[in-house]
Each structure stands twice: as C-alpha cells, then as structure tokens.
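Missing here is one protein chain; the remaining ones are kept as they sit in the complex.
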Amino acid sequence: MEKYLYIALFAPLVSSLFAALFTTTPKKKFVGIVASLLIFTAFVSSSILLTHILGTGEIVHLELMTWMATGNLYIPFGFVVDQISVTMMMVVTLVSTIVHIYAIGYMDHDSGFNRFFSYLSAFVFSMMILVMSDNFAGLFIGWEGVGLCSWLLIGFWFHKESATWAANEAFIMNRIADLGMLIGIFLVYWNTGTLQYDGAFAAFANLDHATLTWIGIFLFIGAMGKSAQFPLHTWLADAMEGPTPVSALIHAATMVTAGVYLVVRSNELYALIPNVGLFIASLGAFVAIFAATMALVNRDIKRVIAYSTLSQLGYMFAAAGLGAYWVALFHLMAHAFFKALLFLGAGNVMHAMHDELDPFKMGALGKTMKGTMIMMTLASVALAGIFPLAGFFSKDLILEVAFVDHHFIIYTVLLLTAGLTAFYSFRIIALIFHGEDRHTALGHHPHEAYKFMLIAMSPLLILAIIAGFTMKMPYFEMVTELLPATEYHIHSHLTYWIMTIGTQAFVILSIFFAYKKYMSSAIKIPDGTSKMENSFAYKLLINQYYIPYAYEEYLVKPYKELSTVLWEKVDQKVVDASVDGIAHIFYNTGKNTRHMQSGNLSTMLKWMVAGTVALLSLAVVFGLAARYSGEITTILSGLGV
Amino acid sequence: MLDHILSILIFFPAFAGVMGFMINKESMRAYGTAVAAIEFALSLWLWFSFDNSVSGMQFMEHMALIPSFGINYILGVDGISLFIIIMASFFTMIGIASLSPAHSIKNMIITLLFLQMTMIGVFAALDAIVFYVFWELSLVPMLYLIGAWGGPLRIYASVKFFLYTFTGSLVMLVGMLFMAYFFYQATGVWSFAILDWYRLILPESFQLWLFAAFFFGFAIKVPMFPFHTWLPYAHGQAPTIGSVILAAVLLKMGTYAFIRFSLPLFPDASVFFMYPIAILAIIMIIYTAMVAYAQKDIKQVVAYSSVSHMGVIILGTFALNVEGISGSIFLMIAHGVVSGALFLLVGVIYDRRHTKLMSEFGGLAHVMPRYATIFGLMLMASVGMPLTINFVGEFLSLLGFYQQSHILTLLAGIAIVVGAIYMLTAFKKIFFGEVTNEKNRNLPDVSKRELLALIPLSIITVWLGIYPKPVLGPINNSVEAVVQLMHNKATSHEAKMRIPNVSGVVISKTAMKEGH
Amino acid sequence: MLSPVNVSLESLNLITLAPMLIPVIGALLILVIDIIKGGLDKSLYVVLSILFLALDFGALLESAGVFSKEGIMLGVFDVMLIDGLAIISQFIIVVTSMLFIPLALTNKRFHEFSYPEFFALFLFMIAGFQFMVASDNLILIFVGLETASLALYTLIAMHNRDKSFEAAVKYFTMGALAAGFYSFGSMVFYALTGSIEINQIAAVLEANNYADIGFVLVGVVMMLGSFGFKLSVVPFHTWTPDVYEGSSAAMAGYMSIVPKIAAFVVAMRLFEFLIHAHIVWLEVVLYALVVITMTAANMWAIVQTDVKRMLAYSSISHAGFVMAAILIGTTQSNSALFLYWILFSFTNLGAFSMLWISRQKELPGYQKTDHSFEKFSGMIKTSPMAAIIMGLFMLSLAGLPPFALFWGKIYMISSAVTGGYTVLALIMALNSAIAGYYYLKLIVFMFMKDPIESNVDNNGQLYVANATTALKTIIGFAIIGTVFAFVALDSLLEFVTAFVYNSGY
Amino acid sequence: MEIGLNHYLVLSTILFCIGLIGVMRRKNLLMLFFATEILLNAVNVGFAAISHYYGDLTGQMFAFFVIAIAASELAVGLGLLIVWHKRHGTIDLDTMSSMRG
Partner (left out) sequence: MFEAVAFYLFAFLTITMFYITVTTAQALYALSALAAGMIFISAFFFILGADFLGAVQIIVYTGAVMALYAFGMMFFDTTREVKENHGNKYIVVGLSVVAAVMVVAIFSAPIISTNMQAFYPMVEGAGNTEQVGMVLFTKYLVPFEVAAIMLLVAMVAGIVLAGKKMDLSLTLMNAEEIQAAEDEKNKKVLS
C-alpha cells in the first residue's frame, strides 16, 4: 500500500514540476491534460487506499525520512493514511481532478495557462501533505504550503492590484493564525516531547487541564485563520479575486476546511477540553449566521458563495466543537462537493458574462446556459439542505447534534442560518438564471461553457445529489474506527419528525420567498436610490459590518504610519542620531577647542604656565590640607561635622 | 595535508590575493573564480573529512605565537563553525563568479580574497587573540569594498561601519584581556586559548561584567537593536557583492561568537541576561520589521529584514538548550543563503536600472518572469516557508526559546507575520501590477552569469529545507557538547535549572529513532 | 685641607661611557672631515653616521651582556647608571636613529642634509639622549637633555624655510621655559632631600615618610611641567603640531620617537617611586593627564586637514596612552611601555617616511600644506603600492591587528587590567576607536576618493617623487616591522620584561 | 631675625614668578629670552642657599651647570633669532603664527 500512498502524495508534485517547466513558454494544452491525468492518478491511488482501509481497517503508516532531529526533537517526514485522512484525500483528489479538467477550459484564453497548472498542482501536493502527515510539523508544512499556493493563485492575475492585494491579505492574515498554530505546536512539544500525533495524543491524558486548554486554544487559532473564522474571515471574500477554479478548489472545498480537519484530527485533545469545544461551537454558530447575513445582500456572485462557504464552515466547527467530529467531517465532504459545483457553475457564468459578477446585471441566463443552471440549482438545493440531497444529511445532522446536546441557542442560530442559506442561494439563482434579461442591454452575449467542462462537473453534481443517502452509513462505520462514534438520535420520534419537517418547510419557504422577490420583473440594477439600499441594515451588511473598513482604518493604516514613524523618527532621529551624536560630540569638541592651538607662541607659553599653575594649586591645596590636617579635623569637629 | 587544512583554508586566499597583483586585469575574474573554487573545494573536502560523530574540535592546529603572553595560533573546527566556513567560501566563490563589471575589478577581487581569509580565520580560530585579529581584520576589506564601490553615501557608510564595529570590538578586547587575567590568576599561566578558558569557572559577578563587555562587541556586529543603525547604511551603499558577504557571513561572526564565547564562558551570566537579551531580540524582530515595511529602497528592505532575522538567531541562541542553539546555528546558515541570495537578486535589477527604489519598478513579473520566480522563492524562504532552509532554523530557534519563556516566544513569533508583511508588500511593489515605467519595459531577464550564482542558492535553499540532516547532525553533536559544558559549569541554581543536562541518553534516543 | 683623591681606573667602570662616547667621536670626526675637505656628498656622512651608530649598537650589546650577567652597573663616580631601562631605551634610540638617518638620501635636495653639521649635530643629539637615559643624576640628565634639545632645535631650523624657523623658535622658547621648570623642580627636591640623585631622593623621602607632602608635590608639579612638555602632555603639548608641521617629515617622525622615549625613561625614574609610595595626588593627576592627553589629542587630530599635523596629534595621543604605563607602575606596564614604543617606532617610521618620499617643493593649488589630505586623494588608482603601504601604517597606528601597534596596545591595556585600572583600560580602548576615525580619514582619501587630474597624468609620480633606493629600503624595514611584528614579539617581550624587571621597575 | 633657608626659597620663588610674568608677557623674543634667564637665575639663588644651609656642594654644582646651560641656550636662541630677523626684519613673536589649529 506504501506505493499507492507515495503515488497519491507525489503525483501532484510531479504534475506541478512538470507544469513548472513550461511556465515561461506559451500556453500548451497538453500541460493541462498531463496535470489533470496525474492528479487523477492520485485520485485513483487514494481510492485504492480507501478500499484498502474499508476492506481491512488497517492503517497505512510510514516514515519517508528524517526531517529535523536535534536535541530531543525528532521530526520525520511521516505519513499516515487512516480513516480521517483518507476521507480528506478522497475529497481533495476528487475535487482537484475535476477542477483541473475544468480549468483546461476555463483558463483556455489565459497566457498563464501553464503556470496556473503548476500552482494548482502544487496546491494539491501541499494539501496532501497537510492531510497525510502523521505529525504536527508535517501538518504545518502543508498548512503553510497551501497558504503559499493560495497566495500564488489568488494573485494569479498579478497585474490586477486588487488580486495582489487580496493575495497578500490572505497570506498575512493566515500568518497571524499560523503563529497561534506554531505556539500550539511548541506547547505540544515541550509538554509531550514529541510532535507525532500518536505519541502526543497518548501523552495528553497525563497533562493538566490548563495546559491542554492552552494547546487547544492555540491550535484552534491556527484553524481559525485557515478556515477564515471570525475575526480572521475577511480574506476569504477578497480571495475571490483569484480565478474561479481556484475558488472552487481552495476556497470552498479543500484549504478552508483544513481548520476543520485539524480540529477533527485533534479530537482526542478537544475531547478532553469540552469548554474549548463549546467555544468553538459557539464561534462556529456565530460565524454561520454572521456570514449568512452578509451573503444576503452582496452583489457579487462569487462573494455570495464565499460567504456561504464561510457560513458552512461555521456549521462544521459547530459540529466539531460539540464533539460530533464525524458529523463535521461528513459535512466537510458533502459541502466540498456541492460548493465546488456551485463555484464552477459560477465560473461558467462569469466566463459567459466576461467576468461580470453582479447578478443584477444578468438575469434570464437560464435560456442560454441550461446545463449550468441545472447544476447550480441542484447544488443550491443541496446547500439548502433539501431532502434527499447531500446537504440534508449532513447539515440537518448538525442541527440535530446541537439539539440533542441541549445547546438550544446554537441550535436556534443554526436553524435560522439554514433559512438564510436557502434564501441567499436562491436569490442569486433567481437573479442569474431567471427573471428579466438585464445583460443584453449591457452588451453581453453569454454562451454555455465547453461541454467537457460540464461533463467534468457532473461527478460533483452526482455526488451532491447522492452523497447523503448513499454514503452516510458506510462513512459512519468507517470513520468511527477513529472518531468517537456518537450517534445523534432524537429519542422521541415525534420531535424528530416535527423538527425535520419543520426545518424542511422553513427552508422551502425561504426558497420560495427568494424566488418571489428576485424573479419579479421589477428588479433593476441597484443604483443606490432605493429605500432598502439606504437602510442601516443594508449598509451594515453590504459593508460587511464595516469590519474590513475597521481593519483598514484601525490596523493597516496605523501600522503603516507607525512603521514610517519608527523609521523616520525613531530609527533615524533617535537611534541613529544618538550614535552620530556621540561621534559629533568628539568631532565638535575637537573643532571648538582647536583654537587653543592659536599658533601664537605667547599663548602656548601661557598654556604651559597655566597648566603648571593649575597643578601647583592642586598640589598646594593638597599639601596644606595634609600639613594642617590636625587643625582641620579640630575645626571640623568643632563645627559638629 | 589534513593536519594543516585549516591554515591552508585561511591563508590560501590571501596568498592568492597577493599573487593576484601580478595577474592581468582582463583575466582577473577568471583567476578569482578559480581561486575561490579551489578554496570551496578545499572546504568541501574539510566537510568530507569531518567526523560527524565527534562533538569536539577537529583538525586542531597549534603553534606558539607569543607564548609568554599566552597567545598561540590555535585553530580547529567543530560542527558549529564547519558550515559557516563552508558558507563563507561558497559565497566568495559565487560572489566572484557572478561579479558584475565594475571599475578596478582587480582590486575588488583581491579585496574579496583577503576578506575570505579573515572570514575563515574568525570561524576557525580557537585562540581569543587570533580570533580577534581576524575579527578586526575583516573590517578592512569590507571598508574598502563599501567605500570604493558603493553608492553616493559610501564613505559615510563605510566609515560608520568600521568605527562602530571597531568600537564595539575594542570593548570586547578589554573583556578578553580580563578573561585572560582571570585565567592567569587562577592558574598562574597566561592563556588566550578558548578551550582553556572553557575550563575556568568564574564567580557570577565577574561573569556579568565580562558578559557585558563581550556582548557589546558581539551585539554591534550582529547587529542588535539599538546598535543596528550602521547596517542599513552599509547595505544600502555597499556594492552587491559587499552586501552579500556582509549579510551572509560577516554578520554571523557576532552570533557565532555568542555561541563560542558568551554561552560556554559565562553560563550564569547568560541565564541572567537571557530575558533582557530576549527582549532586545524581540524589539529587533518587530521593530526592524516595521521599519523595513516603511522603506522605499528595496535593498534597505532586505537590510532591515536581515536585522530582523538576526533577532531570531539571537533568540535561539539564548534559548540555552540544544534545540534553540542548533536552530540558531542552522538559521545562521539559512539566513546567509537566503539574504545573500536576496542581495544578489537586488543587485540584478540594480545592475540594469541603477536604482533600487521600489517606486521605479512595478510589474516586473511580466518582464522578468525567471527573475520573479527566483525572487519569489527566496522571498518565501525569507518569510520562513516550511521546506525552505529558513524555516528549519526559525522553527527550531523559536521552539527552543519557548522552553524559556512562552510569552516572549509568542511576541517573537510575530516575526512570521511582520516578516510576511514587508516582504510581500515589497514583492508586490516590484513585481506585481502593470509595467508603469517605460524603462522597465525591455529589461532583460536574469543572465547566465547571474543564474550561475542564483541557481545553486535556490537549490540549497530547498535542499536543506527538505533535508537539513547533513548539516543539522554535526551541529547538533557540537551543540550538545556546549550545552552540557554550560550545564556543568553553571554555578547558580537558576542556571542549572535553565540549562538542560544533556545526558548521553538523548543521543542514543535520537540514534534509535533514526534507525527506526 | 682637601685630601688628594685616588681613583682606580677600574672603579670608574668606563665601559658605561662607551656607548655615549662613540657618537661623540663620530660627530667630531665629521666636523674634522668637513674642515679638511668641504663639499663632500651627504651620502658619506650618512654612511659614517650609520657606521658610528652601528658601533654604538655594538657597545650597547656589550653593556646588555654585562647587565644580564651582573645586573645594574654604576660608573664614573656613580653618575652613570646602566640598568635595563637605560639599555633598552638606548637600543631604541640608536636603532631608530639608524633607520632614520638614511632618510637624508632623498632624490630632491633639502637644505639640512647638504651640510655636514647636520650629521654632527645629529650624532651629538644621540649622545645627549643617551646620557639622559643612562643616569639618575639630575644634573647629568639636565645637561644631556639640553645637549640633545639644542641640537634638535638646530636640526629643525636647518630645514631652512619660514615654517621650520617658526617651529624651531617655538620649540626652543617653550623648551627654555621647561628647562626653568626642570631646574626649579630639582631645586625643590634638593631642598627636601639634600640630594639630586633620584634613588637617594627616593630613599630620603621614603625614610621620612613623605613628610610635608605639599613640598614634595611642588617639585613633582615642576617636573611634570617639564616632562609634560617633552612628552607633549596636554596642556604642555602645544608645540607639537607646529613643530611637526614646520620640520621635515623625516625629522618629525624622528621627534615623535626618540626624544620621547628618553623623556619616558627619565619620567619613569622620577615618578615611579612616588607611584609605588601611593601618593594619591600623583595618581589622580596622572590619571587625569593621561585621559585628557589621549582624548583631547584624538579630538584635535580628527579635525586636522594636514596629514603630518594629524600624525602630530596622533603621536601626542600615543604618548598619552603610553603615559598610562607610568601611572600603572607595574613591571608589566613598564615593559609594555617599551614594547609599545619599539613597535610604534617602526610604524611611525614608516608613516613619516611615506610622507617624506612624497614631499614636494612646490605646492599645487589644491594643496595648502605639505601633506594635506587632498594630496592623497585617489592614491590607490595612481600608485597602488604606495597607497597600500601607507594604508597599512595607518591601520597599524589605529591599532588594528595583526599589525605592530596592536600588540603593544593589548599588552598595555592588559597591564592596565592587571594593575586594577579597569576604567582606564576601557578609556584606552575606546580612544583607539576615536583615533580610528582620523587614520581612516586618510585611508578614505587614498582608497575611496577620485584622484586629482594632474596626478593621474603623471601616473602618481608625486607620491614617490623623493624616493631613492635607500628610502625604499627603510620603508621596507618599516613594513616588515609593522606587519610581521608578531614573529619577533615573543622574544622581544621576554627581553624587555627581563630587563625592566631586573632594573627593579 | 635670622635669615633662614626659607627666606631664600621664598625669594627664589618670587624671582621665578617674575620670570614667569616675563615669559608670558613679552612679545619681543629677545626680551622674552631675558625672562628665561631670570627663571634660571632665580633657581640658582635657591640652589646656592640650600647648598649653604646644608653645607653641601651639590647645589653649587647644579647652579654652575645651570649657568652653562643658560649660556648655550642663549647661543642657539640668538642664532635662531638672527635667522628669523634676516628673513622678516622683526623678532616679534606675533609675526610667527603661520601654523595653527
């Protein structure tokens, strides 16, 4: 099985390096094809590993070589394929295969075609390291690697200021979280003496609660960055500047879920610190509704989907925080399928509309882009959680978890979010595909995407439809070999049915409401005059709660200003000036006293006499004091000194 | 020959430099490259013959110089100095090979060869005075390099560089003389041999003063905040080759000296001063990173980033445990490679445009994709991307220091954030966006000569990032010896606590795992 | 009635006189030759001088051999005192003189070397210095001092231009005042102890336990004034820069070494016993003088525009540095003094010789003085070898290892450390840093600035205009002595330490 | 009132100080040299007195040599003055300050 592990791991690397050879040459289609094939190979290997694990339940664990070894520290390049990582591997390789193929079409006209595949494959490689590593350091390699690739890919169109800005923002924000993660890793090392998962987890049982809490918090800070949890969430929406396949792969299906993966992977840790878990869950629930509200009004389809991703990540964290790790992982998987699909669909739309992203400028695209419309609608249905599509099984399960665990506030929030999710998903569906034709007036002549792109998307569509009811139980059985096998059943059947049906009804109502509101012919391109656009709530939401503004205003600018002050005022005027000042003291003293050497002999003689007389005075005072020391002492004692 | 390989390594370049006066101007570059290549080969041979399993000094040489005053010519290498020596010879080689045409190139190459002598001398010396001789002597070629081939402020910069470091090292010299005097008092014999000094256990109050004296010299060389202001000038004005060697090797003298002198000689004082120095290091890391962010000149950015990274090295050194010190030594090499490469890269555009202002550039990724790629790689190494050489060092340094203080490490860790900020911003300014300046429209991409230097560096960056063991292993052995020595010598209770006792168990444990 | 005196010749120990008499004979011979046949070439006199100095050197070796066997020698009614200090300092005087006198063989003609009187006076001067160091009798010291000084004033004036007369007059007048101080100081000591022999003065003062210290100190102050002048201690230093500037570079270099070592020896004899008696006042005052001299001279040197003048201030600073040895007063410090001065003589010899070979007769417009910094601008481009050599001397003066003065510096600072003067050691070290600035200034001019057009055209002829084989040889000696000092250092150190120690210092 | 050694020493000091005044005050070099002669003569008085009161001849010896030195100094000093005077026609020391700083 090692062989397949290596293939799964290194095929993307080979792909990346292969594509890299052609980065400076003009577009070559075969680069894309070869890359896709190699990623597909990885997918196949992952599948073989999956069947192996499903069949034997045996974990594949091996060490490639030593990475760092010094003192007590020993970090190998070690890889483990167990139930958790194989899930991730499947998701990653599958989605990336599809995205690769899709990108052959999507990037067709881009001059950086070859480079794109190099980056994309490099990303897959990093992601594989992230999920397959058997220790925290290896995880961190992947963690940073995906960050790097994300930077490269967001800034792929580096001539665009907004793209490069977003790339840097994403990277830096992730770095902040990575610091937390690094500290978490240090804590693990100094408390357990190892960074291997198995060794560390085994040692956790003996640690005191406070230490574990700190470890949990710091690792979670790392997860927050990568998964764009509040308050480190702003980069995700901005990251939509990257090419759409990137958004689909990185910012929907894989990288952003790394945080969830980390929490799930560290389940043995979080199981010991339920208070941190509760915090994670609460934060997740908050982010779920927080992101959903922002998605309500946004006028950029990719951003809407990005907020939706954010919201769904909130769900996952809510589940993971509550201890339902397998549920979180399941939702992660299901979400990957339909969210990637949604993004790719959006990509088709964008392509058709020449990178126009405002749904208000589209309308009635369903006529020309039937395939895309169907796919996106179904993906949205899945996202909304309508039976029997994937979302129903994964998302409703999270609601149940919250309910069963008696976290009713979280439950309520999540339920509300479910309604909002349905609303905003179908808001854009309605705006894009239905209603009046608003784009022709703007000079767009949309067309359907290449057929092979649609075909490439189809596995995702199928999975989005069937993943729920076909995979849930086998998955449960597989993954609970490692994860706590808690089943979440509402004991009263009545309650169960009321809840399920109630939720479904609520969601469907939201969908109808969305259709009703946004299919009407009265929809116009907003111009800032309508009453709604001037309402406080709308402004708050469209400005993302003013958080980016606040960051810009209260963090970025002060940082910039402080830097300038530090350089111009402190470094030059204080630190450096004091050094030069010392030098100048000597120089100026020399300059000001050199006139002592007036060149006049008389002055020279005077100096000489003066020097002698000065010394003489000192000598005589000293001598007299010595001579009359007795008397002086008497007088002084008489004075009472 | 192996008995004297260190002497050969030290004096061969100098001898060749003297001979170089006879070489024709046109063939000087070839001559210089050849000499440097031979030297590099010799240093590789040194590595090859180096016994990795020995933690002590190897290839020791001993010759009486002024025995009545305890000054002897003693050389030797261990895992700590070995790689810095190799790096010094490596950088001289690629530096000369990739030298861009300049006036009086003959003088320049001869200067570089002399510089090489002093650099290797510093790292191979095991006698404090011999060490000091090379330490001071290294200032002279550098002074000339900056002063003769530098930018418009070159004289100010070079004199500042010289005097600042000179002043610091004079204080250190007084410290050394004190140390020798204490040794004399204790044993009745004058000796400046470091290995002799290692055997001397000083009372803590003496240690504090001596530590401070040595610190002054080393800190300026490193340079530590607030003694760093000579560096931006030196880098800003120096020619590319000067900056490269300054950043790659000369700065390492300071940090190396901390490990060679301060820690083993004054373990208690090291513990005593650990927090103040760590705080200085953290100021260095964050403050200079912020200052770097405010720069307009790309070379200054790299220069300040150097200071920032040196902060991490200091922090790792004062972790006082094997992980931290090994990490800091590794980071010295890493920082040498990466910042050396960055300076070379800056030199590439400087050669083309004769400006280093970032505002003059923009969109270079369109024009010079290969250049952008290599720059990007080095940028990522500089910000500590895993699987690049820098990460290993930074990770270990921070990891090591975490044992001493959690909160300070957290603060120091901000390095990875602020580092990313200035580096990415600079990269963005230069490479991203549209080409706005017409002059940049037709810049040629990196030439073969430049690649000659950059490709090996890129390879090393990645290779040692993925597989640091060949370097880390020997370092580890020697560092364990140092830490053990410190532990044994420590007198105060706190120092005993802080400095781990590296027993033989650890080594066998690592070995066992390796076998597995 | 006076009884007749019977003195045996052996008891006179005439060998003690031999080293001083040789140069006197030489000088007389030169005068005689000149009377018999005038107009002979200077090379004859140069070689004659060297020969007599070589004989002198041989006689010194003889004395050194006797000293190391038998210890301190007294001679000629105990006026002569041949101890280690006397021997080492005479070695320095003679060797330095031998190295300096060939500087007369310049390419261009200069006034003083064209007259045999110069060489006669030169040899008389050496004899004067030798008498000065080889006695502890204040009279002989005084007479020796004056013999040497008067000759020296003349030698300076013989350069024969306005500046050199000015320099000579200034030097002379201040010297006369210093002579006044010296005699007054001697009078005070005589009044106190009834003796004018230093060891007896010391013994008597010791015996009555320095009673009435004020009286003693008045004498000490006068002596400080007098030797402060000779050693150019601030504020008695004012003659130094002017005299150096006014005299030829060769003479200036000579003055920076020989008169000072003679004065150091006497100062050591005079003050050391007081330091050993822990006269707090003297310790404090010497401390202050040392620090002020080092630092102030350095600061003035920084602002100079002429290299020779800069070197003048620098030699003041070096003298201040070395004065510390007297303050510290240990065997190590006294050995360090000699060691330092030996090394200093080689370096300074080189530096001044380099100035000497570049001496012009007519100054171009950009040059205000003989050796203004601008003159050396871009020297590396026009005559690289000369620039590198000059640079080496500057680095050595700055105390950069491994050049000669570095070793002197560390030994001296080490003696301060060992003697318990920690702060002084630091000040001494830091002063080297200040000094670094002005030595660097010349290096900056030579290596980093662009040459002046006219110098490029004549291919740097300017810098070696005065050079002859003899001068080049001397510079070669200086370079070897400066760069490879460490080779001979161990034996030198042992020799000096043994001699100093055996003289009881 | 016995005249003791102290009287002579005080006298010597006073004369010495007068000499110092002259040295500092005089700008005419010739007259400046007069002042240096005064310095030496002042000391000679002291030496002779000490010699007398101690009954020791050394003081007289010193004074004798001081006189010799004074004479030699005079010869050289006058020589210098003559050279200067030949060139500049003056012996005022204010005229010689071409070197300064």
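Read from first to last, the chains carry the letters A, B, C and D; within each, the first residue is number 1.
Just so it is clear, a contact is a pair of C-beta atoms (placed from the backbone, for glycine too) under 8 Å apart; a residue touches a chain by one contact, two chains touch by 3 or more.
Quick caveat, the model's predicted, so the values are computed rather than measured.
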Interface partners of the hidden chain - shown chains only, full complex considered: A, C, D
Among C:48, C:139 or C:224, the residue in touch with the chain that has been omitted: C:139
Touching the absent chain when the full complex is considered, from C:278, C:361 or C:472: C:361
Positions on subunit C contacted by the hidden chain, ascending: 1-2, 5, 7, 17, 24, 31, 76-80, 108-112, 114-115, 117, 120-121, 124-125, 127-128, 131, 137, 139-140, 143-144, 146-147, 150-151, 153-154, 157-161, 164, 191-195, 200, 204, 208, 211-212, 214-215, 218, 248, 361-362
Residue numbers in subunit A that touch the chain omitted from display: 602-603, 606, 609-610, 612-613, 616-617, 619-620, 623-624, 627
Interface with the undisplayed chain - residues on subunit D: 1-11, 13-22, 24-28, 30-31, 33-35, 37-38, 41, 44-45, 48-49, 51-58, 60-61, 63-65, 67-76, 78-83, 85-86, 91-92, 94
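Following the convention adopted for this analysis, only the chains that are shown with their structure count from here on.
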Pair sharing more residue contacts (C-beta pairs) when C-D is set against B-C: C-D
Chain nearest the overall Cα centroid: B
For subunit B paired with subunit C, centre-to-centre distance based on mean C-alpha positions, whole Å: 43
For subunit A paired with subunit C, centre-to-centre distance based on mean C-alpha positions, whole Å: 76
Contacts with 2+ other chains: residues of subunit B: 163
Two or more partner chains touched - positions in subunit A: 583, 594, 597, 599, 601, 605, 609
Of subunit A, residues touching subunit D in the complex: 594-595, 597-602, 605-606, 609
Subunit C-touching residues of subunit A, taken from the complex the two chains share: 583, 586-587, 589-591, 593-594, 596-597, 599, 601, 603-605, 607-612, 615-616, 618-620, 622-624, 626-627
Contact footprint of subunit A on subunit C as seen in their complex: 169-170, 173-174, 177-178, 181, 212-218, 220-222, 224-225, 228-229, 234-236, 238-239, 241-242, 281, 285, 296, 298-303, 434, 437
